[in-house]
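Here it is, the structure, as structure tokens.
All protein chains of the complex are present and in place, except for one that has been dropped.
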Amino acid sequence: MEEVITAPKILVFSTEKISDPAIDLAGLLKKHYPPTVYTINIPCSSAVKSRWVLHAFEAGFDGVFIAADGTDCAYSETCTERTGELVKKTHELMKDRNIDPIRLKMAAICSVCSEPFVKHMKNFVAALSN
Amino acid sequence: MMSIIIINSRIDNSMAQINPDFAIELKKFGALDFNACYNCGNCTAVCSLSDEDNSFPRKMIRLSVLGLEGDIDSSVDPWLCYYCGECSETCPQQADPGELMMTLRRYLTSKYDWTGLATKLYTSKLWEFGSIFLLALIILLLFVFFHGPMTTELTVDGGVKLNTFAPWKEIEIGDWIMAGLLSFFLISNIINMYYKIIVKRKDVKIPIKLYFTEIWKLVLHFATQLQFSKCDTELSGKKYSINAYWIIHWLLMSSYVLMFAMIVVFLGWFQTDIIYNWWHPQRFLGYYATAGLTIGVVYFYIVRVYKKSEKSRHSHITDWTFLVLLFLTTVTGILVHIFRINGLPYATYYMYVIHLMVMFPMLMIEVPFSKWSHLAYRPFAVYFNNVLMAASKRINKKTEY
Amino acid sequence: MTQPNKFDALIIGGGIAGEESALNLANMDYKVIIVEKDLSIGGKMIHLSKVFPTLDCGACITTPKVSETARHPNISIYTNSEIQDIEKLGENNFTATLLEKPRYVTEDCTGCQICEEKCPVIVEDQYQWNLVGRKAVYVPFSIANPRIAAIDIENCSLCGLCEKVCPANAIDFSQEEKRSNINVNSVIIATGYNLFDPLKIPRYGFGKFKNVVTAMQMERQLVPTRPYNNVLRPKDGKMPDNIAYVLCTGSRDETVGNPICSQVCCMYSIKQAQLLLGALPMADVTIYYLHIRAFGKGFCEFFQQAKGMDVEFIKGKVGLIKEKENGNLILRYEDIQKGKVLEAEHDLVVLSTGILPNTDYSSMFKNINIEQDDFSYVHQVDELCCPAKTSIDGVFVAGTSSGPMDIPDSILSAGAASSETAGYLKGGIR
Amino acid sequence: MKKRIGVYICQCGSNISDYVDVEKVNEIVAREQAVALSKITMFACADSAQNEIIEDIEKQKLDAIVVASCSPKLHLFTFRNVAQRAGLNPYNYIQVNLREQCSWAHSDNPPKATEKAIKLVMAGIERAKYSQALAPISIPSVNSVVVVGAGIGGMRAAIELADMGSEVFLLEREYFVGGRSSQWNELFTTNETGREVISRLYKTIMEYNNITLFTGAEIESKSGSVGNFDIKVKIKPRHVKPDCKLDWDKFKKAVEVCPVEFDDPFNFGLTKQKAIYKNFPSEFPEIPAIDVEHCTKCMKCSDICSDIDLNQKEEVLNLNAGSILLTTGASPYEPKEGEFGYKKIDNVITLQQLKRLIELRPDVLTYHNKKIQNVAFIYCVGSRQVDGENRYCSRYCCTSAIHTAIMLKENYKKINNFHFTRGVRTYGKQEILYNKSSKQGDIFFQSFDDSPTEVISVNGQTIVKIKDILTTDKELEVVADLVVLVTGMVPRQNNSINKILKVPIGRDKFYNEIHPKLRPVETVIDGVLIAGSCQAPLNITESVKSALSASSKVNSLISKGEIELEPTLAEIDDESCTWCDKCQSVCPYNAIDIKEEEGKSIAVIIESNCKGCGICLPVCPSNSIQLIGYSDVEIESMIDVLAC
Partner (left out) sequence: MKKTIDIIKQKRTVPPGVKEGVKMFNKLKKEIFKVLKEKEMTILEIANEINADVDSITFNLMTCLKFGTIEVGKLDDNDEYYYYKLKNR
């Protein structure tokens, strides 16, 4: 499968209690997504620092995906809002550095959203390949 | 008191109306816990007589539970079962499918009988025993009024002159009247059976030719009860003396047929005052038939009492009546013979009357209306079934091309 | 080493239910003793492959529980031991006779298995359900706890080789049965279940036809520590490609005296079917069933998943199995939907055997009777409100000792037992 | 920085090694400088493997370990324990998820999975390098529990918890206790009535000093965390004086004069209810209640009965609890209009309605004044839906319907029961009931998913049609006097409480446990447990089992007076912080305070409040906040490894 080798590399920030279980579930159900997707889990999606995202691009990742807690967040009701803000802020920083904003994406992934996760990954890879 | 309801089976666009009370009705014919069936099909799978074309007994249980009378009445499957008891023995719900098949045979016997007498005889003890006594009484009265002289004079061989007391020619007239009645009822019932099994079925059209090409099966099955020998129980890893059963059943059946023939057709040859040597066919065949009947009756009596095998575990009241009547007929027959050759005139005469008082009700009740009728229904069922199968195979062949 | 002989709770049986009860009680600071008759704790679950409906591996879930139990400071474990009798002296006061059977190997054993290599005896390995052999001295199975060897003295040729080669000097033939009295405040019966022995249904040919196996034998074939190098037929080592499952073998069957449903066979068969399709991608699997009892959380979806993987489901109980010369088997059954009796050929048949009560508990109680239910399980005297309560105050029941159940249910039942026991113990103190 | 790291690559039987070339991973990992040893194991979680790790840590003087196996959700604590036993700080242990997020997810592409596995393990090693030794934070815990829902499960849990010495607050949203169980008459398998069971439990509860029951009570808000939840409870007025000796004749009169009438939810709309009510005489608490939602305050009742006090006001209570146990139960599925003729054909009712009907008409079974003889039960309504949204099996309904059918035959003359099933699921000992109902003459039919049972009305007759697979797919019809929809269970419709508690919800919309086998009654929210049918459809015995199971978990959690918490906290860099209050304003836990140090204002973390969520991290303009375990150096070094 030659095309996989050139597939874009994606870093996913998942959250320990909500979206990471969904990604686990995708594996459990053998729902395949590109193997160039790497996950780092953090407690809550509103904890992602812009510098981590920028660092990822510098290090060679083609895309960064924040698998957000959304309204399921056990920490704060403002999670979605907060995550949205940090994405917005990061987008601005990316613009300054001439990084295409398409390369940072965020979507809420609930704890059983294995299917949406896989779909997101496939779409994201497709979008980045173009 | 059947609350007629509810289930309309729309197959063949015919409305087969039945009801859950059918089960209660059927229980009067003997069926046990067939309601317990959870439709696993184990009984059908273990049955060595069941095949793709005739899968039973579960289907019969299902029809009985639903009370789809129309489908039951037109079914030949109960007659194809020879009650090895394998199904009942292995039934996980102990729903006793074998006994249900037996019950359905009783039920069908009563259904084929258009007079309604069979139903009464099967479901009411009063009817059963009342009619036995009534028929016995008729014989008694006939003898009281019409018997010949009760001579004490013996023949040259020292035998009783039975033909003086009861001249075979007169008895034969009675025999013929009886045989006529039996034939009338039995044949009309078989026609009724034919109507239910074949005529009512609209989905298969039967070419006349088939009735003739298949007829040899009727004869074959009547004479050998071939089906029976296929009733193989080795499969469960447990061996019954099923072959002994088949042999004895055949012995009983052949003795019965032989005796019946000698009495009804050859009475003049059979009921003689002469005492032949024992190897003379008259005595020899008589002894064979008597022995066959005795062995058969005693054997079936024993298996029903000891209930060792599944098939003899449950006995309906009519099973016992039949056995007892047959036994008494045989015993009184033997006694008549003993008394006659030993020159005991009165004992012979009285015993002869008693013999007929037992035999006549036995034949009149059992042959067209009860247990004995399976002698005719079974081979006919096999015959009808073969005709049907042959016909539907033709249809299938046609549609294939 | 002096052993304490006083405990808050005696737990009879070290399977998953016993362990869960023990851990719960130990976490509440009660001193607990587990008595297990087998050589290892972990019960039947530790031998399972992946478990339904989540398909996580049985061993992965059991082993942490097992090691947590084994390590817990409040839990004492006696394997290869039995409770011979229990007497109730009063509330919160039972005395029991503990029988420790000789293992002929001391705790110095490191599980190095050198003795096993040297032992000349080969007998059927009960932990692989007789599919393969083991030695007379053996470590029960690779993830056993304790992982020390034992000598099967009944099959020992008394050659003494093991003793010669043991680097830890752990072989000790001088061991003898040891009886001791223990005093406990409460008892939990967690003796679990037995599996139905299909020899009781001769028409299925188990024992006679080697390619008719039990589901437990298949379960072993599906685990990483399996007896063969792949899923193979026990007769000739062929890789099967057409496998049949016969459900309700020994369940829902009055003729074998077990009229109730075993509750797990449908699901474990569906699970095995899925695993088989993973292990043997070319294989067909057919499940002959009466009713599919997929009732628990996620079960129905799991059943649908199997259908989606093209596992074939045929409604009808198999009546009869015959063997062909090549070892293939002919199954005779009525296809209920078609209403026809049919025969099908398969090259491997798995009997999904049911669960029977393990009635070992019934003879233990000496001066007071423990009630059994109609099926010889421990009778739950107040099933609706106190599901763990038995006819003896202070004796509770956990897991499959009170009836067939699956793993999640067993664990909940064990939780209930520990909670009721704790309530009883506190109540006695108050 | 850790320099002697031990790496263990688990084959997980074959779960990992079937797709990931573990030898290769091991080979590459071993070259890493900080790696002191690396090994492959069959089951890292097995006891023998654990002991091996301990031995390695001790002998090889490892300063951190990495286990590359399954999801940390399963075994993080297992291996932290291993580390601890070997004298290594548990937080110097890193778990790499090779199974769920690598071997299984990429089982279609083993070479790539291996490549990914190598990077994941390397990232784990990076993380281990920077890992710090941490000590768990110990917080005090109050030995009290809030049990939400006084159904049979909640009541049983309350009693057991009280037995074990906890203070229990039992909250019930309705005015009376008992939940669903009190609505049912005889219960399988003991045939005790729901009412008997409930009154037995209620009387027991009343004997305990350490159980406080609140009816008409709902949680309004929650703050705090495990060990110390502060819960605000809103209590609806009952409008009947609490300690009164009620005059029952007057009460009856009061009910008579009450002008308000509405469909009685207790009887599922079979009867009407007044605003002042008691569902049945032996209901508890003994005194009646006035439904605030329906009462018009016309005062007619209070004129008759002086014990009625319409001036009672809603109260709000503050409860302090170490843990919360949810036993909020489930609701019967409400069929859609027209589903099997429901609400379109007048003799179509639900099983729950039938059960109430039996109790309301003890002598002759009638519905809409028509005598009932033929009853058709239609199974799996709202469960096992092929196209609908409830794909799950509701577990209790087959047995419940069959049990009800047996009751029908025992209580009334000449009843015919017809069961239109999709395969009877009377699992376990319940099989006996199925057996019994068949033997009593009930007729069972079975349909397959693709041709469901139909209910139609023809000339005033209600006909149930099925293509019965038990009769060779024959189409059969039954004319039924009463069609009973055997409806399944769905989660409680009004689930306001979860807006506050936020327990994760599963695919089937019931509450989700952490793991059905390992931690079946715990949720991802520390201190909040679930039991009974709010988690999945369960019958009564099973609900009680899970409630009791939860009780023992609650007890071992809170009874020791302190709870150990994860030391994952935010840290402030005093040097760079120049107080701007942004972090304080976003913190949901009030865990950030301001302090003066060396003449400047800086932020400070209140450790017992900090949950380690990290919300404060991105908002800091000077990047002065680090989250322990997720510091910039850890995350960025992982990114570097993963990217290369």
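As written, the chain order gives the labels A, B, C and D, with residue 1 at the start of each chain.
Note that in this section contacts are C-beta pairs under 8 Å (C-beta built on N, C-alpha and C of every residue); 3 or more make two chains touch, one makes a residue touch a chain.
Predicted, not measured: the structure shown is a model, and the values here were computed from it.
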item	value
Option from C:L89, C:I122 or C:L199 whose C-beta touches the chain left out	C:I122
Among C:I16, C:L131, C:I148 or C:L329, residue touching the chain not depicted	C:L131
Sites on chain C contacted by the missing partner chain, in the whole complex	104, 116-117, 120-123, 131-134, 136, 153-160, 163-164, 171-174, 210, 227-230, 232-239, 241, 282, 327
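Quick note on the criterion: only the chains that are shown with their structure count from here on.
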item	value
B-D compared against A-D, more contacting pairs	A-D
Separation of chain C from chain D, taking each centre as the mean of its C-alpha atoms, in whole Å	29
CA centroid of chain A to CA centroid of chain C, Å	44
Junction residues of chain B, two or more chains touched	38-39, 59, 93
Two or more partner chains touched - positions in chain D	424, 435, 470-472, 506-507
Residues of chain D that touch chain A when the two form their complex	71, 73, 97, 99-109, 112-113, 115-116, 119-120, 123, 502, 504, 506-507, 512, 524-525, 568, 586, 588, 611-615, 617-619, 623, 627, 630, 632, 635-636, 638-640, 642-644
Residues of chain D touching chain B in the complex	373-374, 414, 416, 418, 424, 434-435, 438-441, 443-444, 446, 470-472, 474-480
Partner chain D, residues of chain C touching it in the complex	24-25, 27-29, 51, 54, 56-57, 59-61, 63-68, 70-71, 111, 142-143, 145, 147, 223-225, 252, 259-263, 291-301, 304, 315, 336-339, 373-375, 383-388, 403-405, 407-409, 411-416, 418-420, 422-423, 426-427
